[in-house]
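To start, the structure itself, in structure tokens.
Heads up, one of the protein chains got dropped from this complex, but the rest are sitting where they should.
== chain A ==
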Amino acid sequence: MTYDVEAVARYLPFLLRGITVTLQFTVLSFVLGSVLGLVFALGRISRNPVLRVPCRAYIDFIRGTPLLAQIYLVHFGFPQMFGYKPVGWVDAVVALTLNSAAYVAEIFRAGIESIERGQMEAARSLGMTYSQAMRYVVLPQAFRRVVPPMGNEFIALLKESSLVSVIGMEDLMMKARMMAGRSFKAFEAYFTIALIYLALTFTFARLLDFLERRIKTNGHG
């Protein structure tokens, strides 16, 4: 049992190139998923069942099924069913976005529902429409409260994005699989990228702590 330091050193630049890909997938899906998630959250709390029921069904479906199944569905299932040619990186972003949106929707919903009812009532009593009250009164307060869970969602997504390697995306995970295949150093490959994932999540977690403290010290409400 030996740990091949030399192999790690040789493959490290190769592995590190996967960081960019992993971060691209994570950031892009997080941003798109957040926008979509907000839409689903607003639909989910709507009093109109035409909006509420499908949003709720969507959220339940995504949260109740494995991300891996969703990736396969987007990349292999839909192209076959509707007869188009799959594009790997697009499908990866779409699958991660659709997945993250459901979790983000629940975060936003909880955030919105945590704002006292009196805020909406006061806004409505001044003649604001529901949308205006949401936009100018409820959401600005809810956004502050969802910073910690949204940060956690980002970190979760960073880790889960490793699943896009199954459809050939050359992210960190795929780089490790390639290294293991070429050098037969499976332990070195997977342990090294595990440490890289850890370094990334650790960094973002500290960043999040910093952000939370700032909001706490100069945020009102």
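Basically, a contact is a pair of C-beta atoms (placed from the backbone, for glycine too) under 8 Å apart; a residue touches a chain by one contact, two chains touch by 3 or more; residues count from 1.
The rule we apply is simple: contacts and distances are computed from a predicted model.
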* Name under which UniProt lists the unshown chain, selected from "Multicomponent Na+:H+ antiporter subunit D", "Aspartyl/glutamyl-tRNA(Asn/Gln) amidotransferase subunit B", "Sulfite reductase, dissimilatory-type subunit beta" or "Amino acid ABC transporter ATP-binding protein" -> "Amino acid ABC transporter ATP-binding protein"
* Asked: Touching the left-out chain: which of A:Pro13, A:Pro49 or A:Gly118?
  -> A:Gly118
* To do: Can you work out which residue in A:Leu23, A:Val39 or A:Met128 touches the chain that's missing from view?
  => A:Met128
* Structure fact -> The one residue from A:Tyr3, A:Phe61, A:Phe76 or A:Tyr136 touching the chain left out of view is A:Tyr136
* To do: Using the touch rule from the top, list residues of chain A that touch the missing partner.
  => 116, 118-119, 121-129, 132, 136-137, 140-141, 144, 219-221
